[in-house]
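Before any comments, here is the structure.
Here the complex is missing one protein chain, while the rest keep their positions.
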Amino acid sequence: MKGATTHRYGMVIDLDKCTGCGACMIACMAENNVPFRDDESDKLLSLTWMRIFRLNNGKPFPEADVCYLPRPCMHCEGDHGHSPCVSVCPATATDYSRETGIVSQIYTRCFGCRYCMGACPYKARLFNWWDPVWPDGMEKFLNPDVSPRVRGVVEKCSFCYNRYQLAKNKAFLEGRRELEENEYQTSCTQACPAGAIVFGDLNNPHHQVHQLVDPDMAHGGRPRNPNAFRILERLGTNPKVYYLSSREWVRRSGDNTIEGEGKLKSH
Amino acid sequence: MNIGRRSFLSFLIGGAAGTALSPLPWKLTDDISIWSQNWPWTPVPATGEVTYANTTCTLCPGGCGISVRKIDERCVKIEGTPGHPVNDGGVCPLGSSGLQVLYGPARIKTPLKRVGERGQGRWMAISWEDALAQTADKLTELREGGQPQSVACLSGRTYGTMPSLLQRFMAAYGSPNFMTVPSMRDSYALTFAAMNGQTAMAGFDTENTDFVLSFGSGIIDGWGSPVRMFRANSAWQGGRGKVVQAEPRLSNTAAKSDIWAPIRPGTDAALALGMAHVIILEKRYRSDFVSNYTTGFDAFKTMVMAGYSPEKVAQITGVEKNTIVSLARSFARASRPLAICGRGRGEVPGSMNEFMAVHALNALVGVINRPGGVWALPEPGYIQWSGPDLDAVAIAGGRRQRLDGAGSSNPAASLPNRFFTTVAAGEDYPIEAMFISGANPDFDFLNNQRVAEAMAKIPFVVSFSSLMDDTARNADLILPDHVYLERYEDVPAPMGFQRPIIGLCRPAVTPQFNTMHTGDVIIQLAQTLGGTLADAFPWDNYEVCLQDTLGDQWDTLVEEGYAMDEGFSPAPWADMFGSRKFDFTAAGIRNGFVPVPIAGDDITYPLVLMPYDSMRVASGAIGNTPFMTKTVDENVLLHGMAFVQINPVTAGSLGLRQGDKAELTTPAGKAEVRTDLFEGIMPGVIAMPRGMGRTPYDKKLMKHGVSTNPLVSSVEDPISGLEAAWGVRAKLSKA
Partner (left out) sequence: MSTTEEHANEVPAEIADKKETTPETKKESAIGYVILFFFVGLIASLIVGWIIFPRLLYSQKSQPFDFNHAVHLDLVDEGCQSCHYFREDGSFSGVPKLAQCIDCHEEVNGEDPNEEIFVTEYVWKEREVPWLIYSKQPDCVFFSHVAHVSEDSLYDGKDCVTCHGYHGESETLRPYQYNRITNISRDIWGHNIAGFARNSWDRAKMDDCAKCHAEARDAASRRNLKAPTTRFITNIIDVAFPGTRPAGKGSSVQTERGACFECHK
């Protein structure tokens, strides 16, 4: 391989802007051939690579407040790429790429032991309990760039890696090896009607994601922006999805804070 | 020959050794594992050339530009069109799941004629020739019988060539009973007519507003053109403006607002008047506008001064006195404030009293037709057809009283809610045939049992629906239209957009089934009926009609996908209010706050049920797609059962816990629900999303939950006659 540059693709989601509308979930399902069943209300069984959680501040009316938190796969870097799920996979079905920082999932290798699901602290991994079935005619909208999964395998958000591949194709044809920031964007980023999701290379200081969170690479990519946080920061999973919120209670709910514990320190 | 056990074993061992030395086991293992990883029944999507088809979404009145990603002839994804003035690349949940409408199993694949009882779902596929001939025969029979007025038509859309063609057909045929489905757009139009003194559409310059005072408008719950409002909200969140939300429930809009003022349901107009009181008292209004361009200010002032002191308004609305004062001050102090109303998504038109009170606030701070304010836009004027010439039958029929009473005793353009009441009651003349296009009244209208009663009295109901929706299911004949991704149409005037714009809806894919553009159906019907009707429709087909109508703009539309008047600026005050001044005392606001009474007494029904709008539940003529239903939270819908949101205090007093099954009773109906304890809702108020609980004509589409429409009694606004019910009294008891 001729000198591959290392990227750390990551995402910043502005929770002040996020309206919880669900467009990201649907854009994701449409891009990635995520199937659906008659009753999807049991969320433990429902396949949604991108899922929106509803946070609340726990206060009574009228002090109550609600905030939505979209959760894709965090693409944890962990310690040098040893993210929780990659470390446990017995089938080499999931992998961390040093070139892109993306945690992949190879459906045809996965044999469905679900160890990774147990290891993932973000519940970002989902199991196919059923074979996917598209009602007659609906298989027409399936995207050929992502292969439909079968029953018995785990799937998860891939940061729309297929879009990375397509962008690379174009770059190669044009005699380039590197991608521009706008050439590779995930489906959810592109769809978000509120412009709340920003995607790019955290290693690249010219990319918006880098500028928004100002990651401290010496300390596992911890954000220097006081409004930025990551979910379960203290676990040391070094996730590549950052959140922005101007509300302190939202930032605090990003981690398991014990009652009475001091205010979240700004980094 | 003695072939013993040993020999046999030896044979097996030899066989095993040979097998191991052959590729058989290794290759077979490999193949079986490959087989089990790529089951033959898992679909393999075909590859091909990627292209994008730019068109305009018509699933809601938002008018977003969409790009349909195609692989050869297959549509695979809908994305927002980057750079489009309405949505600039963004797309809402409904818009992005539009392919599930196009390819969905609910599509009607060919013209259908009912064979069983109505609603039984037994159909006979017929040819277009037969379908059109049967329709034409019926129309001819009615016309020859001298009762052209007995044909009615309901259109889901208000502007553009399609509703205009339907209206023209009705006029040339001789029926006054053409109606469109009203929304907050109609309430705004009537407010503008009464107060501004002119016919106009409301546009909101939200991109330039720095303070939004919203009376229950779901800015990020689907109000106006949803994606555009999301983008405005993001700009405000980024520090460009403040949002104040007055609403009894912590909606998403309220949660994202800078100040949430929980207000007693139905008292919004009082809050607006209370704020007007403070603004007038503290002389914070734009005196240049008020003194030069308005009339009736003194009377308005006297009225608000006498009746709407902050103390009094606090009593009515439940919003604290200090909050009212501070809200009024910050609203008036803002450089480009804007007050808006239209509850939730704005699909229920609402009370004129409320719209006028809110509009009066805008007038006080002088933001009518100003940057960041509310603009009076001319209605789309590009449809310049001459005529139609009417024959004697048409003239006689057209002179008959409209059954909905619109246009004469009422200023509203159409009142289908009243139409259905009249027909159900059998008043005046009977309706013999009804055409329904782009609307789903059997589901969408409040108190929809009444619609069903009316429909039962109409012997010939024709639906143009592309999908087997509740109304189509109860029709006698279905003449299925193409879905929006298969057809041409002009899409003018996105809801709330502040500049004149026309979007072009054009085919991204060839029609998938044996469907026909409703425009073509109308043109062919007219030509079959002949005479003045045929003369009124001189076009060969709808596409020709559309091109003719759009004239010079056609090329721009084909090239850009939309045609916008970039340089549009609203008329300056001197032009707009020079001769006809802004009227603070229009009927509707003259008498101050007039609450809209809702059905039910508060002893039998101690709670108030308010339907709410959610971006994840479609409530219009197009129902929820499977993808959308998938996004609905488990505390909104669980195993087909819908939840009512209830304050934990209220729930406690009723002995209800999270997830309990309960019976919800209103004066109009009953439903089995579950309870969701939500701190963000006012005690005594319960809320449910609109749009669920459609007729289960398809397992995967829209079966889920409970519809609020049959539970809420219809209430007519006394001024406009439009639907004004914002809720209903209710009782919740543990099941």
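Chains here go by letter, A and B, matching the order in which they are written, and residues are numbered from 1 within each.
Convention: contacts are C-beta pairs under 8 Å (C-beta built on N, C-alpha and C of every residue); 3 or more make two chains touch, one makes a residue touch a chain.
Since the model is a prediction, treat every value here as computed from it, not as a measurement.
*Asks:* Using the whole complex, pick out the displayed chains that touch the missing one.
*Replies:* A, B
*Asks:* Who touches the missing chain here, B:Glu49, B:Glu117 or B:Asp552?
*Replies:* B:Glu49
*Asks:* Of the listed residues B:Gly4, B:Gly381 or B:Gly567, which contacts the missing chain in the full complex?
*Replies:* Missing-chain contact among the listed residues: B:Gly4.
*Asks:* For the chain that's not shown, point to the residue among A:Ser46, A:Asn162, A:Gln211 or A:Asn225 touching it.
*Replies:* Going through A:Ser46, A:Asn162, A:Gln211 or A:Asn225 one by one, A:Asn162 is the residue touching the chain not shown.
*Asks:* Over the whole complex, note the residues of chain B touching the chain we left out.
*Replies:* Considering the whole complex, chain B reaches the absent chain at 1-4, 6-8, 10-19, 21-24, 27-28, 31-32, 34-35, 37-38, 40, 42, 44-45, 47, 49-50.
*Asks:* Touching the hidden chain in the full complex, which residues of chain A are there? Just list them.
*Replies:* So the residues of chain A touching the missing chain come out as 1-4, 6, 80-82, 86, 89, 92-100, 102, 104, 106-109, 145-148, 158, 161-162, 165-166, 168-177.
Here is the rule we use: only the chains that are shown with their structure count from here on.
*Asks:* At what distance in angstrom does the C-alpha mean of chain B lie from that of chain A?
*Replies:* Each chain reduced to its C-alpha mean, chain A and chain B end up 32 Å apart.
*Asks:* Taking the complex as given, what residues does chain B use to touch chain A?
*Replies:* 37-39, 41-48, 71, 74-80, 87, 89-93, 95-97, 99-100, 102-105, 107, 220, 226-227, 230-231, 233-234, 237-238, 250, 252, 255-256, 260, 262, 512, 615-616, 626-634, 637-640, 647-649, 678-683, 699-700, 703-704
*Asks:* Please give the residue numbers of chain A that touch chain B in the complex, ascending.
*Replies:* These residues of chain A touch chain B: 14, 16-17, 19-23, 25-27, 29-31, 33, 36, 38-43, 46, 48, 52, 54, 56, 58-62, 64-68, 107-108, 131-132, 134-144, 147-150, 187, 190-196.
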